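Pasting a structure below so you can have a look.
Only one protein chain is missing from this complex, and each of the others stays in its spot.
Moving on to subunit A:
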Amino acid sequence: MEKHFTDSRVKGVSTGTTILAAVFDGGVVIGSDSRASIGGEYVSSKTINKVIQVHDRIFCCMAGSLADAQAVTKTAKFQLSFHSIQMESPPLVISAASVLKQLCYNNKEELQAGFITAGWDKKKGPQVYVVSLGGMMISQPVTIGGSGSTYIYGYVDAKYKVNMTREECLQFATNALALAMGRDNVSGGVANLVVITKEGVEHIVIPGDKLPRFSDE
């Protein structure tokens, strides 16, 4: 039986992941799993953080090649802080998403990463933007990404409601991540969630054994 060594050497460490973000009444929840794998066979990290802060009230989640994603977010973070100094005000969420989009679109041949940007700003309140592989950027009330997201499209379509409360949205996000981690072998570990509102930012980490269980486990 031939083993697929070439896959992992070409792709390097990939996040094979589940990421999501959802808008609720007054804020956003953005979250991800914490597994990094090589070629789908070896878990290189059980506790990697895929939710990156790019500004005070703006966070990003990355999917795809981990190296590409880290390089892009570092660049974006720098550009955004410079932009915010020039404008003398906190950046808009759409600005953060646009910076990522420019980087992804201009380097689309070399890069293999997609992003979800979520945050709060004074102009439009809570927002979620998704920048896909080729550099398309759109705004959505809820969005999911990564390999594990395939399994929860049905769940998210059925369960997401506009204007949920913070608790409802947290429960929704936790459930969605738990379901995806239960079906996708390259997603797992702990659930990292960040709640962003006008008042501030709250980090929540839910270890694997505290995640909700569903009937067949």
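Just so we're on the same page, a residue touches a chain if its C-beta (ideal position, glycine included) is under 8 Å from a C-beta of that chain, and two chains touch if they have at least 3 such contacts; residues count from 1.
Assume contacts and distances are computed from a predicted model.
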Write down which listed name, "Proteasome subunit beta type-9", "TMM27 protein", "Large ribosomal subunit protein mL38" or "Centromere protein L", is the UniProt protein name of the chain that is not shown. "Proteasome subunit beta type-9"
Selected from A:Lys108, A:Lys161 or A:Lys210 as touching the chain missing from the view: A:Lys161
Of A:Ser81, A:Asn106, A:Thr150 or A:Thr165, the residue that touches the missing chain is A:Thr150
If the hidden chain were put back, which residues of subunit A would touch it? 141, 150-162, 175-176, 179-180, 182-183, 214-216
